[in-house]
Each structure stands twice: as structure tokens, then as C-alpha cells.
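A single protein chain has been omitted; all remaining protein chains appear in their positions.
By letter and in written order, the chains are A, B and C; residue numbering begins at 1 in each of them.
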Amino acid sequence: MLDRTDPESAIAAAAAAYSNWGRWGEDDVLGTVNFIDDAKRREGAALVRRGTSFSLSQRFDMNGPQKGWRRRTNPVHTMLDTGTDAALGNQGFPHGIGGADDVVSMPLQCSTQWDGLGHIFDHGRAWNGRPAEKVVTSEGDLVTGIEHMAAPVAGRGVLLDVGRVVGGVVGGGELPDGFAITEEHLRAAIDAHGVAVGRGDIVCVRTGHLSRARRDGWGDYAGGPAPGLSFTTASWLHRTEIAAIATDTWGFEVRPNEFDDAFQPLHQVVIPNMGLLVGELWDLDALAEDCAADGVHEFWLTAGPIPVTGAVAPPSTPSR
Amino acid sequence: MLDRTDPESAIAAAAAAYSNWGRWGEDDVLGTVNFIDDAKRREGAALVRRGTSFSLSQRFDMNGPQKGWRRRTNPVHTMLDTGTDAALGNQGFPHGIGGADDVVSMPLQCSTQWDGLGHIFDHGRAWNGRPAEKVVTSEGDLVTGIEHMAAPVAGRGVLLDVGRVVGGVVGGGELPDGFAITEEHLRAAIDAHGVAVGRGDIVCVRTGHLSRARRDGWGDYAGGPAPGLSFTTASWLHRTEIAAIATDTWGFEVRPNEFDDAFQPLHQVVIPNMGLLVGELWDLDALAEDCAADGVHEFWLTAGPIPVTGAVAPPSTPSR
Amino acid sequence: MLDRTDPESAIAAAAAAYSNWGRWGEDDVLGTVNFIDDAKRREGAALVRRGTSFSLSQRFDMNGPQKGWRRRTNPVHTMLDTGTDAALGNQGFPHGIGGADDVVSMPLQCSTQWDGLGHIFDHGRAWNGRPAEKVVTSEGDLVTGIEHMAAPVAGRGVLLDVGRVVGGVVGGGELPDGFAITEEHLRAAIDAHGVAVGRGDIVCVRTGHLSRARRDGWGDYAGGPAPGLSFTTASWLHRTEIAAIATDTWGFEVRPNEFDDAFQPLHQVVIPNMGLLVGELWDLDALAEDCAADGVHEFWLTAGPIPVTGAVAPPSTPSR
Partner (left out) sequence: MLDRTDPESAIAAAAAAYSNWGRWGEDDVLGTVNFIDDAKRREGAALVRRGTSFSLSQRFDMNGPQKGWRRRTNPVHTMLDTGTDAALGNQGFPHGIGGADDVVSMPLQCSTQWDGLGHIFDHGRAWNGRPAEKVVTSEGDLVTGIEHMAAPVAGRGVLLDVGRVVGGVVGGGELPDGFAITEEHLRAAIDAHGVAVGRGDIVCVRTGHLSRARRDGWGDYAGGPAPGLSFTTASWLHRTEIAAIATDTWGFEVRPNEFDDAFQPLHQVVIPNMGLLVGELWDLDALAEDCAADGVHEFWLTAGPIPVTGAVAPPSTPSR
């Protein structure tokens, strides 16, 4: 049982128990992504049976969920050249060619993204025990920048549709806000789906939160109450040796958090201490429909980030 | 033979000969990506033998090739929160958690990207014959925005290392600037590699231009003289029914262009008329080394774009 | 009386009656700012009696009024270098020097600004009768860009504190939302203040809307209901030959607008047809306190815009 009044102790205990510091050497920049080896990628590719393809990315759209908290706006996409100018002959190009170009300004966490290893610190320590102030300066993540993960994030994906299994069809396949997903719920989904989860897997947990936002409007989707993983799943996340986990929510873990005065305590354990790659703001709904229809919840998944040098929270383009 | 003085006629003839307007219906938003079907994706996935993974993306880096032409700068990546502030206790979070967030401002064509179907117009017409001014306005590409391509761009990739085959090991595996790659050169690479190219393939053409820039500095890599596809390859690009083509250069086609007064004439044929997906600024060097080592030039390739709503030239995260 | 059902006719009549097209020649780029001559600036400077100085600018702040409508966000200000990094020795500079640099991404209309002459069109016509599509393209305002106004916007300012005069001290010096300020109200303020308004003046109209937002929170300050000038003041605005007018509201004119189905009809008359410089989002509260205290409502005012080449809606730094 969690002592709601003492996040400090709970975090310290979990950090100690589930730390992977040093596991892949002093210079490691990949964390649990090290669990994805060539064999795992072969295993993943062999899961392609029908050949259908899904994007697991939400759109990057001005009408998105962000509300400006911590300067996180929705992306502002503007045009440098347009078809209207081309059509009206404003562009000055020869032989009838016209063009459109565009620009974007956006927080890297505005839509579907990975939390890089430099995104969260625990008492001033970044992944592998490094001092935070030497890892992420104003110039970006000088050590574990997301460019290091451009290639390897591809392998066997598993969907755990907790929304559907636990929330039930009656609940519209959605968990209510504030619902803490425990190891028991994860196991229930695993059993219901008849799928194994193990070393090197990329686990996608669908809560149904995005389905609700799609239906009811964004509301407080970004940062407000939401279903998500319980702090107590840290043990399972460590023990299973999964490579990555992604959810259809803003913040991966349950909100409000399970301590009286806290902010994303599970992040504090799993990112800097465990080195786990965490994905947020994914769209798992179409995939979930498909998995429910044929009963197969494992698949080939690629989810490389845009390699912005030094980025800590890059957009990715997950697709199965 | 091209008449260097008359790009208008050459473009008009090629546009007429190689148009795919209407081929996939009036409402089509995918162009040649329609050639990628489930069978092609199964074929691609079956090519995963060793399970090694390569990113084919250049970095998105302030020290990139862009020089400001047409307001195309390199990406400006800044931090909203840093490890230094976390370490110094400036962030005000509870229980020792600290965080780093980031923001990017960038032209979508600053680094590895696709040219979406709304990127180029021919005499005021966009892909499928639509009026450019109704397709791409100041609000972006309202019809063929890249969000439509988020899922399907995954399949069988083929590397044609023209730099190595034609440029030769003596030439350092690099074609000189201004070298126009013709169908003959493409065939020479196909023959040398012993690989087939056909319907639905994603063809990667390595010229060696990026290898040179990596060695000698960016110089005029963005927009200056470069090896690239000859205008005359339009026939081959159409006939083979490939789904997409990508190069390790800024502009896909040879520069200077093959007409006296011209700007990217092959773009004008293949994007609005043929509906071909064109990739630019890819990094094919590590992949090419690997292909040369084992003699296998076909592979599973995923290259979904970041689905910025209405984008015409989005970053992608190609990887094999 | 306005016919609420027929904005088209009312606008057409006012545009015809109050047009200044051609008044300053075919090539004019200044509109009513032409009314500010050297004599007017001498007159303005002579009004400096005490030497106190007020900024009339709201802050450019992430916690501002914008809510994303038409991609108008609040400014996103980020640091390229910080004092924390300097203090921790992360910057690599010699002899103990450290630095901080910053970046901003913002819509030019996010806070205190001028509506440039290229900001509004009337049936495809920009100021002085020019075709809108030749004036403002994707490259900005090629003709009446705000850089032309960098120098001249300085002269005699007059505060008309309609909020205080008409709203009354009982009303907290604030006009209610939806209150249409008519010529009668402007005259009441002029009389109450004992100040003249005439050719070349820069008139500041305080409604109290910002005072309310400051007290109650931004709410719908940007784009929602607000006090503002009535459509019927077009005649007064033209007849007085003022150079510019600015308000403490988002949109200068009353909102909701005075027609059933309309959007900023007074803008459509005064910007493209009259060539009037309109300021929005100004902060007139401290100035108004001072004017009320000593009964003097005229002053020296400088309000040059940031000369972003081709800008249509630039930040300005008004101060008296």
C-alpha cells in the first residue's frame, strides 16, 4: 500500500529497487532500448501477416490538446509559399512551376512523442547517475539526446487494451479519469488477449482516454485527470524487461497522482533510474479495433523519433 | 535529347506522357503511394533477415546545411527547462523530481523529409489536376496534407547506390556535382546489385553527395550544384510504378538543372502530374555500407512523416 | 440608424463616403499618418511639462489573452543561454564572462500592436485601392509593410477616457461588454476633459476593458464581447483627420459587432478605405490615472512599430 503522504520514501525505495544504472556500461545512452536486439526485430518482423498498416500518431494540429501550461502550446504551422500565390503568379519561378513550403514552431511534447532519457531527473541525477546539469543545458541534451535512438526503436509491439478489458464494453472501452492501472490490470489484459509480454517488447497501453477526448473534446486531456499506470507498476515495468511503453494519454501515469502532493512520481522512477523509454499522446484506437477484431495483439512496430540533436521529448512516427 | 532552351515544351510533353491524374479516382490523396498494398508490405517484412536497424535520417541540427534561402533556416531547438535549472532547484517541483522540455522552430524542409503532393504545382495545378489555390492556402494543404500519409509509407525498400556503381570506388563512391543520373545509370546499379525494382517499391538513390558534405563541410549542399536524377528519368519513374524515391541530396534532381533557365523541372513533372512521393536530404551512407558488405540491396523500410496537419514537406523518420 | 441585417450596404456607403484613396498620391504607404507633420511633432513635444514617462504597452507574456484562435497564441519566449548555465560553467567562455540570450516565437498581434495598412482588405482591395493579392503575399506586405512607419509615428497624443466619463466612477470607470461608443460619447469625453482633437492627433480611447481583465482574468478578452467604437464613428474618424487611434481592447470596435452576421465591419471601412492606423491591446490605465489626477489629457506620444520587413500587425512600444 502506498503511503499517500510520503512520496519521497516511496520514490527512493522504488528507485533503489528498480535502478538499471550501470547495467549497460558507463557510457550508455539507450537504457531499456538495449533490450531490443536483432533477434527481437526479426521476431517482430515475422509478425507481419496481413500487411495492413496503422499510424499510431495523433496529428500535430493547432486544434490540439495543449493549453499553454509550461509554455506547451499546440504546433503553429505556417506557410512560406502557397498554392494561392503560385496560382496568382506571385512566385517568380520559370516555366510554370510553383511551390509551397512550410514552417512549424512547436514544443516537442505537443503531440505523439517519446520522453527521452534526459526528460526527467531524480534529485539532480539523470539516467545512469549522471549529474543533470552536465546532461541537459540550454544547448539541449548533450549526452542522451534523442538522436541516439533514431535507429533502434523498432521491434515487437504488444497492445494491452486495458480500457476494453477492464473498462469493459459497457464502459465504452474506457477507463475513468483517475483510474490507476495496476499490475493486476495489466495481467488481466495479457490473459484476455492471450499474448505474452517480455524482454525487449514495446508495450502499448490503451486506456480509452483519447477515445473520450475525441468524442467529448480535448477538455483537460493535457495535464488534467486521466487514467494511467499506477506508481506500483514500477516493479512490473522493471521485471518484464520491456524496452518501452506508450499510452494514449498525456502523461502515462494516473492523474491525479497517487500521493497527496506529487508530480509524476512514476516518471521519476522509470526514466532517470530505470532508463525506460516512455511514449505519450499515442493514438491506439484504430489499432485496438483491429486487434479486437482478429484477436491478435502482437505486431511489428516501428517508432523512431525525429532526430533533433539534443532533443529530450521528440515527436515520433509510430506505426505498426 | 533535351533542348536546353525549351524547358516549357519538355515539361509539357513529360507531364502529358506520365500523368497519373484520375488513376486512383477523383478524391485521391496518395498518388503513387497507392502502389504500396498489403502484399507489398508482407513482401517487405519478409526481407528482415538479420534484424539490424538503420536510421536513414540526417540530424535536425542547427549546424545543418540550410543557409536561409527562401527563409529555410536550420532548426532552432531551445529548452523550456533544463537539467541545470533542475540541479539548482529552480523548478519548484516536489519530491526531487526535475524535468527538461524543449521547443523547435523549423522549416519542414530543413532536414530529412518528404515532398508532399502539395509541395509543387504545374501551371497552377496541384496533384490530380486540382487548382493549386484551392489546395494549399495560408492554412496549409487542405486536401493532400501529409497527415494522409502517416500510415501507409512502409514497404519494400531498394537501394540503388549509383555513387558506388557509377562513381566507382576510385571516385570514393561519389558522383560529381552536376552529374545527371539517367535511366542507364539506374539500370547499371540494378544490374550490379542484382536487385529488381518494381511496382510499389521505395527506391533510395545514393549519389554520394552527403558523403562529400560530411567530409568537406556543407558548403552549397542546400541548393547548390549536386548530382541527381536527370529530367529524362521521368519515363522510368512512371513506367516502373515505384511508390516513392529518395536521395541523399537536397533536391532529388541534378543541379544545375538541365535547361538553361529552369528550376527543378523534374519536380514539376513527377509531383503534381505523376503523384510521386519524393524524399530528400536522406542519409544513405551507413545503409550503403551494409548493402555493399553483404550484397543485399533490398530491405524493409518504414518512413512515415510527422503528421503535421496540412503540411507539404514534413520531416520523416525513415529507417530500415 | 444601422440596419442590422445589411452590413454590406452600410460598409459600402461608409467606404465610399470616407475613402482617402489617392489623397496622398498613388504610391502612398502611410495613410492618415501623413497627417503627422513636423509642426504636429513640435506641438507634441511642447506638451512635455513634467517629464514623467509611461509605457502604454501590455506585456508580451505567455500568460496573455490569446487562446489560439486563428493560430494566435501568446508569445513563446525561450532562452538560448541562461544564468544557471553560466553559474555552473557550462558556457565555455574565457575570463569568467557568462551570457544569456533569448528567442521569441509569436504572432505579431499577440499583444500591443498596430494594424498596418495591409492588415485588412475590402472586397479584395487593400489601402489606396491596390489589389490585395499584389500587396500581401506569403512573403509579407510587399507594399505597405510596417517598416515604412518606423519613423513617423510620434506626435500629439490625446486620451479620451470614455470608460471614466461615460462608464462613470460608479461603474468603476469601465464600459460594459458590448457597449458601442458613438460620436456622442467621444464628444462627451472631449468636453469632460476640455481637450481638443484634430488633424494629426493620435487618439487613445480607454474603455476600461483591460482594467476588467486585469481584475477578473483574461477570460474572452481576445475576441469575445467587449466595449469598442461603434460602426457609426467612421464619419468622426474621417472628419477629424486624426492620424491614428488606439484602444485598450483586443479589437478596437464593439463586439459583438452591430450587424447580425458580421466581422469587424469598422475595420473594413477605416483600414483599407480610410487608411487609418489602428492600435489594439494598449494599456492605458496608468496614463488614465495620471490624466485624471491633473486634468491634462494631451501629451507627447511615440509609438513606432518594430520594423519587421513586410509585417502587417507589428508590436509597437507606445509610450508617453
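The rule we apply is simple: a contact is a pair of C-beta atoms (placed from the backbone, for glycine too) under 8 Å apart; a residue touches a chain by one contact, two chains touch by 3 or more.
In this text the structure is predicted, and so the values were computed from the model without any measurement.
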Checklist line | Contact residue for the chain not shown (choose from A:S19, A:S53, A:Q66 or A:T84) | finding: A:T84
Check: Given the contact definition stated above, which residue among B:R4, B:R71 or B:R239 touches the chain not shown here?
Finding: B:R71
Item checked: Which residue of C:G118, C:G228 or C:G275 touches the chain not shown here -> C:G118
Notebook entry, point to check: At which residues does chain B meet the chain that is not included here?
Noted result: 62-63, 68, 71, 73-74, 76-82, 84-85, 88, 90, 105, 107, 133-134, 137-139
Notebook entry, point to check: Please identify, in ascending order, the residues of chain A that touch the omitted chain?
Noted result: 76, 78-80, 82, 84-85, 87-88, 90, 103, 105, 138
Notebook entry, point to check: Which chain C residues touch the hidden chain?
Noted result: 7-8, 11, 37-42, 45-46, 48-55, 57-62, 70-72, 75, 77-84, 86-88, 93-109, 118-124, 126, 131-141, 147, 150-152, 154, 259, 261-265, 267-268, 300, 302, 304-313, 315-317, 319
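Just so we're on the same page, only the chains that are shown with their structure count from here on.
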Margin query: Do chain A and chain B, two copies of one chain sequence, contact each other through the same residue numbers, with over half in common, or through different ones?
Written below: same
Notebook entry, point to check: Of every pair of chains, which is linked by the largest number of C-beta contacts?
Noted result: A-B
Next item on the list: Two or more other chains in contact with one residue: find those residues in chain B.
Entry: 78-80, 82, 84, 87-88, 103, 105, 138
